[in-house]
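To keep things clear, I will list the structure first and then write my remarks on it.
With one protein chain withheld, the remaining protein chains of the complex are depicted in position.
Up next, subunit A:
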């Protein structure tokens, strides 16, 4: 589905953010990308849809190779990659509906979008998605009136209305409280399952990642250090990814929290 081959990114300053990363994500797989700050998690995600230009290497989305595409062709391929951001990145002064519909910009001509005359099918889909994430009554609110969790839900709708093949998710929970973080992670994973979407989720909360995903990639200094199921994250593995620390507490805490969370969800 999504395949990275020897992806390298060297910034102008000489910092090597990615060192020949190889990665293959099958259809429908939700993958968590963990690693310390500066490990290249954000760079990796942004090199896929070329918000950051990779220095060398190849990215295949299905059969299409992305790094060599012209601007116009890249725009068409970007429609197939929904992106969700850490600080939500909603256009603050636009309404919730406008923010969701902005996910259709790649499909709609300039004047139609400028005059906000989106096709009725797009509007229907926007209402359906807002209803799915529980924000149907908020459609006319301005984005900056919403709480963090609500904003991230709008961000999710914006990514999904693109009808993407893959979701690129950059620290979706970093600005949210623990409970909302779980709800958002659960929502993203549920939606991926419903639609058979593959997803890469950058996340620095190891416990949260273990709770929701099928596969974890550990990144350290721009290289893949770990690739396996969430149960494979032993203290030794975490030490190779993050460095020396007492990891027992973190991993144990996961199980406890998990039970509590299920109770909360049941309520």
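Rule of thumb we're sticking to: a residue touches a chain if its C-beta (ideal position, glycine included) is under 8 Å from a C-beta of that chain, and two chains touch if they have at least 3 such contacts; residues count from 1.
Here is the rule we use: contacts and distances are computed from a predicted model.
Of the names listed as "Cytochrome c domain-containing protein", "Phosphate-import permease protein PhnE", "NADH-quinone oxidoreductase subunit H" or "DNA-directed RNA polymerase subunit alpha", the one that matches the UniProt record for the absent chain is "Phosphate-import permease protein PhnE". Of A:90, A:188 or A:233, it is A:90 that touches the chain left out of the display.
Of the candidate positions A:7, A:39, A:81 or A:126, contact with the hidden chain is made by A:81.
Only one residue in the set A:43, A:162, A:183 or A:202 touches the chain that does not appear here, and it is A:162. Take subunit A: the residues that touch the chain left off the picture are 49, 51, 75-79, 81, 83, 85, 87, 89-94, 98, 102-107, 110, 113-114, 155, 158, 162, 168.
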